[in-house]
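Missing here is one protein chain; the remaining ones are kept as they sit in the complex.
Which chain is which? They are A and B, in the order written, and residues in each are numbered from 1.
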Amino acid sequence: MKRATLIFFSLAGLLAAAIAAALLIGSESISPFGLTEQGRAILFDIRMPRVFLGACVGASLAVAGASLQALLRNPLAEPYLLGVSNGAALGTLLAFVFLEGYGFARPILSFAGAGIATFAVYQMARSRAGMNVERLVLSGVIITTFLSSIIVLLTSVLDAARLRGYTFWLLGDLSQATYDGFYLTLAAATVGTIVLSSQARALNLMMVGERDAFDFGVEVGRVRMIVFAMSSLLVGTAVAASGSVGYVGLIVPHLVRLAIGSDNRLVVPMSAIAGAIFVVLADTVARTAIAPRELPVGAITALIGAPLFIYLLRRAN
Amino acid sequence: MAYGNRKMYFASLILALAAAMAVGACSQPKSAVTEANFVQVKDDLGRAVNVPGEVNRIVSLAPSITELVFAAGAGDKLVGVTSYCDFPAGAVSIRKVGDTQTPNVEAIVALQPQLVLVSTASQLEAFAEVLDRQKIGVYVVDVQGLEDVPKRIRKLGEILGTKIEADVAAGALTRRIEVVGSSIRTDAPPKVFVQISAEPLFTVGSGSFITQLVRHAGGESVTKDIATGYPKLSKETAAAMDPEVIVLSDSEDNREPNEVFRNSPAVRNGRVYRIDADILSRPGPRLVDAVEKLAEAFHGKGESGPVN
Partner (left out) sequence: MLRDVSFEMHAGEVIALLGPNGAGKTTLIKALNGAKEAFAGSVELNSKPLASFSRREISRRIAVVAQENETKFPVTVLDFVLSGRFASGSAFGWESAEDINVANKALDECDLANFGTRLMNELSGGERQRVVLARAIATEAKILMLDEPTANLDLSHQGMMFRLIRERCDADGYAAVVIMHDLNLASEFADKVILLHRGSIFAFGTPENVLTEANIETVFGVRALLDVNPVTEKARITTVFSC
């Protein structure tokens, strides 16, 4: 317990440091002392909502990843790989095309898309014998590619001008951050993390087996619904705000487990903080690497995440 | 099967195959011209292209090229254009054969054109071979910028057999370009920001001909040194730019300047101009319209809003 407390506070400290650094670094240099009016606009109107949104998106995706891994009994489960992010992206696209004027259409349809995709993957992956890695990854690949092709179909029909922005966003893009978007993702991240942390003990049991969990007192069906609903909420709001930022839900919980073990009472909340740090740092790279041009943040997380995923996959076998 | 019967069987099989191939070969569409009167020319990329002496059937695979062909007086020779070719009016009724990125090769071949005109945006390798086998020439048109437009029109006129009309059109455009050049003040070019899309924020960089267009109209693009043609710009950098004029390439996602410009001189002084995206971004004859409108916006009595 003491070790966990220590790690918790170090992570919180790291997050504060990362946010501070991110606020000070950008394609334009501004000094925190003696802010010009322009400097103020850059700091408060552009950088702040973006950095804060990044932190919330990172937390949301990491927590969703951690709980999906516990529920599906597989350390390699992840919203992006499982097609959940694509489901959310499709929902957002539909809102973007057909419900342009309605502000809340995006996150709501995104949430619905995420939920449907989660459900589909779960149904495909389970069998009498229970779930195994191959089946899960396969189901995820099928759902992801299926949803991708629908997205491509829709975007082919769309006007080319609007398309340009959308394809950038599909890879994860925090440049359209607004304070409203930040508040919404903050609310979702908070609710999601708290609810899923409260199920942490049940998740510990479910990680060993649904049968075991049932035998020892877990209302399996109820916990499953809660995890599906919360992870859809988390992924839905994150994707609606910033597109599909991949691999966060995979790398972060895994690194956290390497540090403090698999007890979800620790893993879930800590993944939130570690996820926030990860995305804040990745986004800082995304917006400074080729300044004044920008890279999509999802490209940076994938660059780090994909090789790490391959490494993890090989270790698992 | 008895041995003798098997021999008969295989023999007739081979005969049948040969007959099928012969029939197949005979039913290949014949080229629209005989081999005799072909001229070899170099297209805009320096490629050698065999162009028939008399050209009557051509296909254009870019809206800008369609406009250039019409300007050169050869619009009536077009038998196929892309779905986006909507100018001039005569182009609308021509048969559509796909778009620049994904042309319908079957439809093109079925039209039996002699020449297919493509831009550098097309993926040549994909269909060049197929068309080559059909003896359909593939000619690349590459417009380098505003001043290159009249030259391209002249060249097209030569190849397509409409030299006289092409020269006249080219001459008129050249004059208009010169008029713009001489009527502007070059000592204090306004700082111009060209916004291609509001969210995400896309602008024009060093690789885009629009940057030269702005310069010719007497302005200076604040993003002229940024690499690539259409970079996605960091909002912070945009906020620090303070453009005096903002040009919006008018399309659905680009009706207003991005929020970051709200304190810029351009927005405060109301110097925000919308230009039809088609005339601004197609490297064709209407670029001259664009430069005229830009010059008016930068230096003339132009008011903010659609420049028309």
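The criterion applied here is as follows: a residue touches a chain if its C-beta (ideal position, glycine included) is under 8 Å from a C-beta of that chain, and two chains touch if they have at least 3 such contacts.
Remember, predicted model here, so these are calculated numbers, not experimental data.
**Q** Which displayed chains does the hidden chain touch?
**A** Within the full complex, the chain not displayed touches A.
**Q** Of A:118, A:139 or A:199, which one is in contact with the hidden chain?
**A** A:199
**Q** From the listed residues A:50, A:106 or A:257, report the one that touches the chain absent from this view.
**A** A:257
**Q** In the complete complex, which positions of subunit A touch the hidden chain?
**A** Touch set of subunit A with respect to the missing chain: 1, 70, 73-75, 133, 197-202, 204-205, 207-209, 211-212, 214-219, 257, 261-263, 265, 316.
We take it that only the chains that are shown with their structure count from here on.
**Q** If you average the CA atoms of subunit A and of subunit B, how many Å lie between those two points?
**A** 41
**Q** Under the definition above, what is the set of subunit A residues touching subunit B in their complex?
**A** 26-28, 37-38, 41-42, 45-47, 159, 161-162, 164-165, 168-169, 173, 175-176, 287, 291-294
**Q** Mind listing the subunit B positions that touch subunit A in their complex?
**A** Going through subunit B, the ones touching subunit A are 197, 199-202, 226-228, 231-237, 239-240, 251-254, 259-260, 263, 277.
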